[in-house]
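All protein chains but one are shown in place.
Chains here go by letter, A and B, matching the order in which they are written, and residues are numbered from 1 within each.
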Amino acid sequence: MIYSYYPGCTLKTKAKELDIYARKSLEALGIEIEELDNWQCCGGVYPLAKDEIATKLSSIRTLNQAKELGRPLLTLCSACHHVLTRVNNDMKTNGDINMRANNYCAFDEPYNGETQVIHFLTLLKEVVGFDNLAKKVVNPLKGRKIGAYYGCLLLRPSNELAFDDPENPSILEDFIKALGATPVVYPFRNECCGGYISVTNKSQATKNVDKIVASAKYKGCEQLITACPLCMYNLNENAGADKIEVKYFTELLAEALGVK
Amino acid sequence: MLKIGVFVCWCGSNIAATVDVKQVVEAVKLQQGVVFATDYQYMCSEAGQLIMRNAIEEYKLDGVVICSCSPRMHEATFRKNAERAGLNPFMVEIANIREHCSWIHKDVEEGTIKAIALANAAIAKVKLNAPLISGESGVTKRALVIGGGIAGIQTALDIAEAGFQVDIVEKSPTIGGNMAKLDKTFPTLDCSACILTPKMVDAAANPNIELLTYSEVEKVSGFVGNFKATIRKKARYINTDLCTGCGDCMSKCPSKKGKNEFNCGLNNRPAIYIPFAQAIPNVAVIDPVQCIKITKDKCGLCQTVCSAKAIDYKQQDEIIEREYGAIVAATGYKPIKLDKFDEYGYSQSKDVITSLELERLMNAAGPTGGKLVKPSDGSHPHTITFIQCVGSRDISGRGKCYCSKICCMYTAKHAMLIRDKYPDVNVNVFYIDVRTPGKNYDEFYRRAVEEYNVNYIKGQVGKVYESDGHLVLQASDLLNNEQILVNSDMVVLATAIEADESAKKVASMLTASIDTNNFLTEAHAKLRPVESPTAGIFLSGVCQGPKDIPETVSQASACAAKVIGLLSKAKLVTNPCVAHSDELLCNGCSNCANVCPYGAIGYETKLINDHGIRENRRVAVVNPALCQGCGACTVACPSGAMDLFGFSNSQIMAEVEAICKK
Partner (left out) sequence: MKKDMELANEVIRISGANPIRCMKCGKCSASCPSFNEMEYAPHKFVDMVVHGRIEELMESKSIFHCLSCFACVERCPRGVEPAKIVEAIRVVKQRQIGENYLDANDIPAIVDEQIPQQALVSAFRKFKK
């Protein structure tokens, strides 16, 4: 099976590592992807207002392209995954949004949320399997104490994202374990870093980041991993005096698979 | 030509405020056959009943329609009244213009139109009614109580005291239920074991009570007064007649890895065990999953040390059948699972516990001998914080929509007991509302605040996490409009309770109705609170809804009174509205027998004379003693042979037609 791949805008510029190491790792794992032609930016945030349709159209066009190819849509960036999943859910369950969006888009066939949106981590867990992944590791990250930083976008709202337990997630810890490293569970791994306000209110973002870093260090993390460019920026640039190294999870994956 | 009388009830303003009763009376007078119609404020009152009796006699009525409340409320009243006036009681029909009409409508015009339609339907039906005669059936003088907690024990004791035989079927190896796990009980703080264990002993010693522990009811058939139950006595691998409860086997068993159910899994037990020292019966049981003699045919140590020679690894489950006149559901409750509430860190920290676990940690017979210590490291806690309403009053899908009712009081109890025994320990309680209705209850809670200095904080907790060697609660302090961080060594979750998982299965076996929370439904929320709508099935304790011990015991005794009332009867009047089959139409397909929940339909091969053709045919035959008149067979029958007395196909169609007619 070939997966349609949706990198999203930031992975082409500031978050190239997230993208490049994902591609290399997938090749090593024998999973075939094809970047979606003419994909459009998902919009960055999911529009919460019930009457916002226009801001969802770019996501709908992307989802419809994937449907026409008959392939699942593979996402990597937390924000893109969040937005695409929720817009897809709207098209599946919200008759009003579905009707108005389809009337405007006038695709050959109406889009009703048929595309399966799958996050890279879910692919590793459910398609590759963490046991198989562990077998393919050539360069185990032995002795490294790594904390997973989930943030909010992958987990909440859990009834729509259905990604993991929103209060006690485990998929990234299982991933870290598969790479041969030691996952460190720390309480603030599912608390928000303040992504949206990092442009308008740096001091508020700093307060959030400091709590996350303190919690991670208290539990013994030497390094954090994330799937989100916004979190990466915030944790790196808006941290106060106390900092911690943050990497994209795909970089660790490539390292362990020996393709970095 | 049948002569019909119609009586329209105002029900005070219950009906008359939304239905123009005078207009209903005028409308029904236009119906063919209606020779008398009137209205009255309260038809069910003696004066109202007199109006009905006089009209029956004066107009020589053949049928009566009462437009009033639900037949579940007063059908029996009006039928009895008709009988007093010499009319067959089954010539009375009720048009429900209260629950089905006035209570659910606001507009008088619309309400009146609907009330007239419902009245006309009942008139159309009553014209096709035929006089029916009720039969009689006997009563088996023995009751079955399902569940051996305090509710089941109390009900059984009261029934036994009245001289009837009772069996208690308890799925676990001992009776006692959740109450046996409690340390002290509110509002008097007496020790739970001290008041429960004597009752357990009484139940075991009472000659009228038979305890079937480690047993489950598998099947129930029959009907009120004449139930038949199939009970599985699970293999204990112990000859209970020989076992002396000495406990030698427990100390010798090499496998110690079983979760001790009685201590909520806070410590372990051997594969062969007696649940607790005061267990009734005080005999051992082998966990067949854990015991390596049973799984792998190794070890066998307990058999060699048992001086009573009570151990039998080859013991099999035993199936017994018993007959009962009445069945009591007393299946109880359990705390909900907390996996959807991990913001409290229950699965992440050993020092976050449930209230039931705290009971065991404070109990002298518990895993720590009653010494309150942090489960993580056994050290003395300095601050303990309680969180109330964990999973209660929750409509998000994570918890239960109802108030669990017992948590406010037991939390106040826990807080007070801790402050009393360990005055150096600070105790906080996060609450949304403190709900303490009940005799001496609010006074009890206030004592926790005023005499024991328990710190009550109005607000919920958003997250519990570990930092700097202790737990931190990030919470709301609503009265101060603040978000606060509270350090604590232990956190106790007042976990919502839910119906025991067996309730659903038991309810379906008993054809007793159940609500969306798996609590068994009472026949009437106010007036028949201990009876199920299914005749002969009674409700005792939390299986009907959350309640504390005093309320449970009251309800258990009320339930027993109802059972005793039933078992005291020599004969029961049976419902004549039962199914019957037209042999000429029946093709013997078995559809009706397949859907019958009471096993009331059998088949016979009969010589049938079908318009001159004589042949042997297999036809359905209804046993009227077993049939409960549910009507499932009449719907399933493809040939129209099955019909129901009192609710015939033609009567139902006449009703539908009358409603549809403009």
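We take it that a residue touches a chain if its C-beta (ideal position, glycine included) is under 8 Å from a C-beta of that chain, and two chains touch if they have at least 3 such contacts.
Treat the numbers as computed from the prediction; the structure is a model and nothing was measured.
Contact with the undisplayed chain is limited, among A:L57, A:C192 or A:V259, to A:C192. Only one residue in the set B:R360, B:K374, B:K463 or B:H580 touches the chain that does not appear here, and it is B:K463.
Checked against the full complex, the candidates A:G43, A:G113, A:P169 or A:P187 give a single residue touching the omitted chain, namely A:G43.
Within the set B:A130, B:L478 or B:L584, the residue that contacts the chain not displayed is B:L478. Residues 343, 389, 393-399, 432, 458-463, 474-476, 478, 481, 483 are the ones on chain B that touch the missing chain.
Those residues of chain A that touch the chain absent from the view are 8-10, 13-15, 41, 43-45, 47-52, 55, 77, 79, 152, 155-158, 166-167, 191-192, 194-201, 204, 207-208, 211, 229-230, 232-233, 236-237.
By our rule, only the chains that are shown with their structure count from here on.
Those residues of chain A that touch chain B in the complex are listed here as 159, 165, 167-168, 185, 187-188, 191, 214-215, 218-219. Note for the complex: chain B touches chain A at residues 339, 341-343, 345, 347-348, 397, 463, 465-468.
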